[in-house]
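Pasting in a structure now, in structure tokens, and then I'll have a few things to ask.
Only one protein chain is missing; all other protein chains are in place.
Showing subunit A:
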Amino acid sequence: MSTSSTSSAAASPAVSGLDYDDTALTLALPGSSSAADLAAADRKRAHADHDMPPSPKARAVGWPPVRAYRRNALRDEQAKLVKVAVDGAPYLRKVDLAAHDGYAALLRALHGMFASCLGADGAGRLVDAATGAEYVPTYEDKDGDWMLVGDVPFKMFVDSCKRIRLMKSSEAVSLSPRTSSQ
């Protein structure tokens, strides 16, 4: 009924969030309202895309008839790519903030990207692989101020972060007298 692309994912993202009153027309299989059929519908919902807001009334798989390619393309629009600079690294990288569900995951991803110059210490902090000096993750927010990563809730951070800089902690320390005077 419309354009689309096949998806090889086993989980179906296509459960729509149809919101039905208990008394309104339901979407049970035609001619049946047996427990078995409802259970089958429940199983279908259980396989639904976990990213979706939970919708207890959702019934129909593959409805509305929109190709998986289109669904994914419009969802990916939410991706938030920001530049990441690491002091001493020869070039910058970009990371998708929306692809991570928290600070820990994000720092892991950063560690992976800059693995050649970064390691992680026992406490999960990012350190220079050669000197053991710690990196301080900072970011530039919407107002243009450089902030320490981790103070605000992650979603708020994702929203306001424009770019990230992993600062060598020696430099960060030297900044602090100035910041504390503001």
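Annotations for the structure displayed:
As a convention for this text, contacts are C-beta pairs under 8 Å (C-beta built on N, C-alpha and C of every residue); 3 or more make two chains touch, one makes a residue touch a chain; residues count from 1.
The rule we apply is simple: contacts and distances are computed from a predicted model.
Considering only "IBH1-like N-terminal domain-containing protein", "Coatomer subunit epsilon", "F-box domain-containing protein" or "Trafficking protein particle complex subunit 6A", the record for the omitted chain gives "F-box domain-containing protein", by its UniProt protein name. Touch with the hidden chain on the side of subunit A covers residues 1-10, 12-14, 16-19, 25, 27, 29-31, 40, 43-44, 52-53, 55, 60-71, 73-74, 77.
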